[in-house]
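See structure below.
Only a single protein chain was left out; the remaining protein chains are all shown in position.
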Amino acid sequence: MPETTPLPGQERFLAPLDETPLQETGALDTSSPPESQWKEAWKELRRNWLFWVSGAMILLVAVVVIAPGLFTNLDPSYADLSKSLDPGSSGHIAGYDKQGYDVFARMIYGARASVLVGVLTTILIVVVGLITGAVAGFYGGWVDSVISRIADIFFAIPLLLGALVGLSVINNLFPDRGEFGGIVAVVIALGVFGWPQITRITRGQVLQVKNMEFIDAARAIGATKRSNLLRHVIPNSLPPVIVTATVSLGILIVAEATLSFLGIGLPPGVVSWGNDINAAQNQIRSGQRIGVMFWPAGALAFTALGFILLGDAVSDALNPKRRTE
Amino acid sequence: MWWYIGRRALQAIPVVLGATLLIYAMVFLQPGDPIKALFGEKPVNETIRASIAAQYNLDDPFLIQWLKYLGNALTGDFGLTYAQQPVSQVIGDAFPVTLKLAVMALIIESVLGVAAGFYAGLRKGKLFDSTMLIVSLLVIAVPIFVFGFLMQLIFGVKLGWAPITVGGDASIKNLMLPAIVLGLVSFAYILRLTRTSVVENLTADHVRTARAKGLSDRSVNSRHVLRNSMIPVVTYLGADLGTLMAGAIVTEGIFNVPGIGNLAFRAINRGEGSTVVSIVTLMVLIYVVMSLVVDLLYAWLDPRIRYA
Partner (left out) sequence: MIAAASLTLAACGGGSDSEGGGSGGTSDAVITSFSTQPQNPLIPTNTNEVGGGNIVDLIFAGLISYKTDGSSENEVADSITSDDNKLWTVKIKSGWKFSDGTDVTANSFVDAWNYGADAANEQLSAYFFYPIAGTDDEGTIPDGGKTISGLKVVDDSTFTIELKQSESDFPSRLGYSAFFPLPASAFDDMDAFGKKPIGNGPYDFASMTDNVEAVLTPSKTYEGVRPAKNGGVTLKFYENPDTAFSDVQAGNLDVLDQVPPSALTTYKDDSSIQAFSEPGSPNSTITIPESLPGFEKGEEGNLRRQAISKAINREEITDKIFDGSRIPSTDFSSPLMPGFTEDIEGQDVLDFDAAGAKDLWAQADAIKPFEGKFVVAYNADGPGNKEWVEALTNQLKNNLGINAEPKAFPTFAELRTEVTDRTIGTAFRTGWQPDYPSIYNYIAPIFGTGAGSNDGDYSNKDLDALLQQASGAQDDTERYKLYADAQAILFKDLPAIPLWNTSISAAAADGVKNVKFNWQNKPELQDITK
């Protein structure tokens, strides 16, 4: 860690002893060994009602994804064009869309592709972004420069171009890729251009956290650089990353709809919320059966809400300052 | 600090080289022959196709294409569009419009997002916080093109409060509606980020200390809580200017804004390599500059962050 002269204003935060209560940093290191950081977060989490509500919501979505047949016995890919935009009858509570598909069945079966796109892409960008961001922020120097500049490059590529090429490359590799291949293609297209956001947020957070008093204290009692990074810096940098990731999840599911709008989303045979929201958008102007859009958009909002609430609960639990209360 | 800025400026060179190479590879990998498409559904004249392809270096291996592009770019020649216009001129016309649009969106989203997020964080769990959660959910769950069409229909056609399309007159008044639509998604991010940071910082040691010293709530909130909550928000905003410009494709299409997004969309669809590469290179430069600005802001927001 190359030391330089402190920037102006730095003394203000470091100097007065009464503003940096050493007894507290000390307490953190003695009474709670590093491993218990996660355990303690879990304890905190269990006490939070938000966690249980959001958990239940996500569980429900997960059940729909795994076993859609439990919720409807209709075939989501059977369309009767003569029933186009029919408001529906008994057994068809949400009516039919423009193509004559059953809207409710499409909502249930659309969960799989949409949630997979959202979750897989989020996992991809968080894993890549967290690692690169933490390394860049913690080690600094040329490592930081290289990672940050690569992130800049990927940041700058328009999603559309990335998606076009990503989808085309997958097309060439797996001409008959089927439903899952189509999802993977969209995940790659969205993920390749999404990770730099997480990288930058993590890096910014790590830069801040690594200079905090308790990290200095941990180093003072002999913690190695790597254990410092893994046990203290990363966990304490997580809250904004988690918030960004959980917000991203919903946005990524919607991004799939935008890709469809631009004509390059999931293949037409795949049932997904994005495809259906896009298909219904023409009805905004004419006002015919706007409800057709309500179902997939509502399901999307429900899923997004579940993950955002979970993100809030987890970031609360991980907040080191909170736990000292 | 000047030394630091100079070093970062030097780093921009490999970034630009890397970005142009990556884009060239991508345009090259894009399937379909753009020249064949120029003929529409009419028969393709092979002699003419080959001759046009040669003019745009399209039959060269992509490394050669890239080197030729770089060589010409160094002399200020960024190539021609398929309509035979200099790419530099086409981008020069479109860029100021998109920059204006993106800056407006950035101002709108950051002012509203930080204000709402700050207040929601202070009043965590109260009515305002919950309302903002629902607002951000709506923004997230409804695709941008749906919002665009809706707002155009409501404020433009039905109420007549705002111009429907921008066209040739990219004034602040005309760009207001598209800027709001463009900034919506980022508004949700900033709101959530600010709220989380504020909640976190409210219990931070120095804030409690400041409060214990007898400072008023107001001064604690603005001087300590808000300032210290800005790191992730500033990070986000720094990158967002570029994202807004690159992401303006949908918004510019809906409001007929003659900007970079429209240009990029058409160029990508038509496989117009030199236009795509030049636009992306410009975006890369914006990111490089903005990430430098963000890093300098870090040091100002939190003096404990040091740069070597």
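A few remarks follow.
Which chain is which? They are A and B, in the order written, and residues in each are numbered from 1.
Quick note on the criterion: a contact is a pair of C-beta atoms (placed from the backbone, for glycine too) under 8 Å apart; a residue touches a chain by one contact, two chains touch by 3 or more.
Just so it is clear, the structure is predicted and the values come from calculations on it, not from any experiment.
Touching the missing chain, out of B:Gly6, B:Gly71, B:Gly125 or B:Gly167, is residue B:Gly167. Only one of A:Asn48, A:Ser145 or A:Gln288 touches the absent chain when the whole complex is considered: A:Gln288.
Mapped onto chain A, contacts with the missing chain fall at residues 78-82, 84-85, 98-100, 164, 167-168, 263-264, 267-269, 279, 281-288, 290, 293-294, 297.
On the side of chain B, touch with the chain left out of the figure occurs at residues 31-34, 36-48, 51-52, 55, 82-85, 90, 93-94, 149-150, 152-154, 156-158, 160, 163-165, 167-168, 252-256, 258, 262-263, 265-266, 269-271.
Note that in this section only the chains that are shown with their structure count from here on.
Centre-to-centre spacing of chain A and chain B amounts to 20 Å, using the average Cα coordinate of each chain. Residue ranges of chain A in contact with chain B, taken from their complex: 2, 4, 6-10, 12-14, 18-21, 24, 140-141, 145, 148-150, 152-153, 155-162, 164-165, 168-169, 171-172, 196-197, 200-201, 203-205, 207-208, 211-213, 239-240, 243-244, 247, 250-251, 254, 257-258, 261-262, 274, 277-278, 281, 284-285, 293, 297-298, 300-301, 304-305, 308, 312, 315-316, 319, 321-322, 324-325. Of all residues in chain B, those touching chain A in their complex are 11, 14-15, 18-19, 22-23, 26-27, 29-31, 133, 136-138, 140-146, 149-150, 153, 185, 188-189, 192-193, 196-197, 199-201, 203-206, 209, 231-232, 234-236, 238-239, 242-243, 246-247, 249-250, 264-265, 268, 276, 279-280, 283-284, 286-288, 291, 294, 298-299, 302-308.
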